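Beneath this line is the structure, given in structure tokens, with notes to follow.
Only a portion of the chains appears, each positioned as in the full assembly.
Letters A and B mark the chains as written, and numbering starts fresh at 1 in each.
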Amino acid sequence: MYEYDGLCKNIHGHSYNLHVTLKGEPKKLPGHPKDGMVMDFSELKKIVKEQIVNRFDHALMVNSMVPESQIELIRKTTDRVIIVDFQPTSENIVAYIAQILQQHLPGDVSLFSIRLYETVTSYAEWFITDN
Amino acid sequence: MYEYDGLCKNIHGHSYNLHVTLKGEPKKLPGHPKDGMVMDFSELKKIVKEQIVNRFDHALMVNSMVPESQIELIRKTTDRVIIVDFQPTSENIVAYIAQILQQHLPGDVSLFSIRLYETVTSYAEWFITDN
């Protein structure tokens, strides 16, 4: 993290744990394959996997404010560099994930909350009601 | 699940995990056995056990739309068949549980939310505020 005053200024990794909660009415369509579901869990998991996990897993998120020379050095150590225009704190990452997921969910459900565990004991949570 | 377009159309089991949250004021009755409690945890657990766990544990919930001939076959394999007039998704089951519990809670507390984990990673949640 750019200019952070602790150990986290160094490149480091997390085993993030992501909880996505949707809001919606269970479909009332007797006989329909998705009857009684807000959204099929397997469909939601597919979207999260494609849009979030596959994109960010084992990647290194770097603040665009980091000097270009340092970014060049980082690129020599990993192919999976993602430049973002924010400090990659849990708070900012969870809002970024919310933004991405909102674009990929079907129209009849909405995002309710996203909780991102940075460690087992620390998480950031985003609520639609605050946004 | 009747007419579902995935593996779950077959008879299958879950190790559901149920979280019940009440809302209320801690009693302010100094000297009273339940002073400082919204509701004694042991009383709540007793109600949940009697009304939900004992009723649904190791039972098979079957949508009433399933043809009678099939239900007959199912009855030969288990004594614990529960016919319900909805598709037994987590979303519908959690609403059904809410309905039952609301009838059995004392008048000075109210149901706040019920979360039903179908698996460790998938849950449906019901909030009184949405109902």
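Here is the rule we go by: a residue touches a chain if its C-beta (ideal position, glycine included) is under 8 Å from a C-beta of that chain, and two chains touch if they have at least 3 such contacts.
Given the structure is predicted, the values throughout are model-derived calculations rather than measurements.
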| item | value |
| --- | --- |
| Copy count for the complete homomeric assembly [2 present here] | 3 |
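Assume only the chains that are shown with their structure count from here on.
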| item | value |
| --- | --- |
| Complex contacts: residues of chain A adjacent to chain B | 21, 23, 26, 30-38, 40-42 |
| Chain B residues touching chain A - in the complex, by the definition given at the top | 1-6, 65, 86-89, 91-92, 95, 118, 122, 124-125, 130 |
